[in-house]
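Excluded from the complex is one protein chain; the other protein chains are retained at their positions.
Labels for the chains are A and B, by order of writing; each one numbers its residues from 1.
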Amino acid sequence: MTTLLIPMIKRPLHPTGIWNWITTIDHKKIGLLYGATAFINFLIGGIEAILIRAQLSGSNADIITPEVYNQLFTMHGTTMIFLAIMPLSAAFFNYLIPLQIGARDVAFPRLNAFSYWVFLAGTIILHSSWLFGSAPNSGWFSYAPLTSVAYNPGHGMDFWIVGLQVLGIASLAASFNFIVTIINMRAPGMTLMRMPLFTWMTFITAILLVLAFPVITVALIELMFDRSFGTNFFFAPAGADPVLWQHLFWVFGHPEVYILILPAMGIVSEILPTFSKKPLFGYSTVILAGAIIAFMGWLVWSHHMFTVGLGPIPNSVFTITTMAIAIPTGIKIFNWIFTMWKGSITFSTPMLYAIGFIVTFTIGGISGVMHAMSSSDAQQQDTYFVVAHFHYVLFGGAMMGIFGGLYYWFPKFSGRMFSEKLGKVQFFLLFIGQNITFFPMHFVGMDGMPRRIYTYSGEMGWTALNALETSGSILVVISVLLFLHNIVKSWRSGEEAPGDPWDARTLEWSISSPPPEYNFEVIPEVHTVDEWWARKRGLLGEQSPSVGSNEKGEIHLPQPSFWPLVSAIGIFIGGYGLIYSYPVAIVGLVIMMVGVYSWSFEPVNDPD
Amino acid sequence: MAEATASNHESEHQTTTGLNHRKILMWVFLGSDCMFFATLIATYLVYKGKSLSGPMPLDVFSIPVTTVSTFVLLMSSMSMVLAYAALRKGSLKGYRTWILSTVILGSTFLGFQTFEFYEFANHHVHIDCINPVDLTDYEQGLFDKNCKDGVDHYDAQHGLTPKTNLFGTTFFVLTGLHGTHVTIGVIWLMSLFLYSFKKGGVTPERHLDTDLAALYWHFVDVVWIVIFAVVYLFGVFEGFPS
Partner (left out) sequence: MAMQNINKASDSTKVDTSHSEHPSAVTYFKVAVALCLLTGLEVVVFFFEWLSYGIIPVLAVLSVVKFALVIMFYMHLKYDHRLFSTLFLTGLFLAIGVIFALMALFGWFNAG
């Protein structure tokens, strides 16, 4: 009687086996699903990268065709950004935010499941373009008019447009959810300025995301209309200015850069204090710096377009704003270094990653300041120098942070300890491998090797350095395989992890590993930053509360549901419909509507 | 009622801010939707006056007609807020009356928009070549080209579609996506109207369901306030940008 529509489908109150995962709305399970899917995407993006490196390993190579090469670098960028780094961050958001703020779930558990399934739909749509024989091929920012039907026939661009649009829905839904969760589900006493740093960076990232994604949504709609219905948004013969696409893309694209890096900065800000046995140096400054970076991220987008010919005034303005953004970033780096200063440091694997992050991210930051200057950027634009820069910040920055986070919270996720020895070997392999891969790119870039070039003549003198880069990438591959080995083996047969293996500081470590389904038996009351640390050290005085007292029998968790999945399936079918056949799109829309309606009329809890 | 059971539990609960989750979500969404329409409006403005061929806004817009449809949408906002007020007072009858009025006014607005789109797509130019009066720039061009050698009038269809020129492209996509928002709103409000006939479906205690729909509806209205000023009134004004 509770659902108007489809009352015959019974709610999966106690699902088992695979249905348990399919209908789950537990943020921890969804977090693991996000992590697993995104890591597979990371491997796929890695295979694409290796093929690119293979093609570039020697001069005049033709290991793959130029057509496939274009598809590879487009899909490599798109995969790593939208399908690997963003959802890996989302995996941490999902698993950790409720634990860090002392809640039992997110504000909208079913919306959370919906986000994951829609993300999976977008993943499949984008990867499946390979199977349909036409992967997108115009680079991850797909400048007009290269994306028009005239220059880009076939369905490759349509897959790209629809894929990103679907992923946008997933990211927006997740971000709405986390904003509300962080605003409204904090444990008693946890004021904003007592929140863990990772929670803060998640909050800022989510705000950036809900403001930036609508811009790309509209840009993609415009591009889709141009391709499908013959409109003129980016059609120069009708008087349109294709530079508009560049502006719209980068109005979104630059905040997107901070969407990628801020979560990693949050992770590093959790690891460093734990392994230095000191509070984070300048807690409020690090938060403020993050907020300033997020705000200024809106003022710098045209630095991606210095060579377009915007004129001296825009170039000067964006040079100044871009250089200024180095200030809050530098503040953070100094805060991290001062956190370690005079600390009693344990060099465990997560800590090595955090330190590695600081080193490589700083290198990437410095090369960033170099082409922040529009006059010097004229030399560097579209060369391998830029490729070196953003791999230092995205691989050396975001991915190093994420690897560190994966090690740091692995005991919490799995209830097992990983092999520390393998972890250290893996870190050094990865650290050395990535520097061998990306550092020489600075030199060939300065020497004029263009980005996205299919091959080069031996006379250019780039052969040796390119071969070196490729050999470095093999080291990276080996280290990633080693990581997988370590994780899989430890998950199966690792030593059992205690609740707080690192003597850490935040609330997620106050409960068992892995956490019980309801997270906290009693919702903790928060008195200070680093609450768990303060409790362990008895810093809260007499009132120093313990975590215990069993009220388990009273805890009601939100119940599993089919409808998020059904709605996502509607979007999935609708996505293919938009690419191939509009009637199918309508079928998808109807399925989605059925899902959404049934969801709306399904109460959070049926009495059972 | 399962819902009732659920809400009995809910009343005990305190959120961090004391505010409701769903209402915060709605406001974050509306903030985000501002960026959505901003991008569309920016596209319209960037391309304003850049169309290479007509018809132009001055040729097709009928400000009196659009003023009426604007009036209709503004009135629907009033009836929406009255529906919500009636519900808070516990008058289910008043609620149904006002929410149905909102649905009708919203549908009327969509009707106007359909009519307008149809008119634009079938825009007809009639020029009296002997005694031309009040020609727009576009009509003047047609006059110069076609009114020679004793032709006494010029009659032809010059429809505006999304493909015709930059104005058509930006205008139809912007107002079309606004119309999509209105359509979703109408479906949402219609669902609430029907649900109010189910016992316990719409009650004063569950006013938030209506509150959220109302917020969405008013937002669609304020977006139209901007579109009416920027796209229509200012759109016809040809002096800017120079």
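Keep in mind that, in the parts below, a contact is a pair of C-beta atoms (placed from the backbone, for glycine too) under 8 Å apart; a residue touches a chain by one contact, two chains touch by 3 or more.
Since this is a predicted model, take the numbers as computed values, not measurements.
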{"item": "Per the touch definition above, residue among A:Met185, A:Leu272 or A:Ile293 touching the missing chain", "value": "A:Met185"}
{"item": "Contact with the hidden chain (one of A:Lys29, A:Arg53 or A:Arg104)", "value": "A:Arg104"}
{"item": "Which residue of A:Ile22, A:Ile523 or A:Leu540 touches the chain not shown here", "value": "A:Ile523"}
{"item": "Candidates B:Cys34, B:Ile104, B:Ala121 or B:Leu177 - the one touching the absent chain", "value": "B:Cys34"}
{"item": "Hidden partner interface residues of chain A, rising order", "value": "103-105, 107-110, 183-185, 207, 210-211, 215, 241, 244, 247, 251, 298, 302, 310, 314, 518, 522-523, 525, 551, 554-558, 604-605"}
{"item": "Absent-chain interface as seen on chain B, which is shown", "value": "3, 6-7, 9-15, 17-24, 27-28, 30-35, 37-39, 41-42, 45-46, 63-64, 67, 70-71, 74-75, 77-78, 80-82, 85, 88, 205-206, 208-209, 214-215, 218-219, 221-222, 225-226, 228-230, 233-234, 236-237, 239-242"}
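Heads up, the rule we're going with is that only the chains that are shown with their structure count from here on.
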{"item": "Partner chain B, residues of chain A touching it in the complex", "value": "1-2, 4, 107-108, 172, 176-177, 179-180, 183-186, 190, 210-215, 217-219, 221-222, 225, 229-233, 238-241, 244, 248, 251, 556, 597, 603-607"}
{"item": "Sites on chain B touched by chain A in the complex", "value": "1-3, 5-6, 9, 15-17, 19, 21, 24-25, 28-29, 31-33, 35-36, 39-40, 43, 46-47, 50-52, 162-163, 165-166, 168-170, 172-173, 177, 191, 198"}
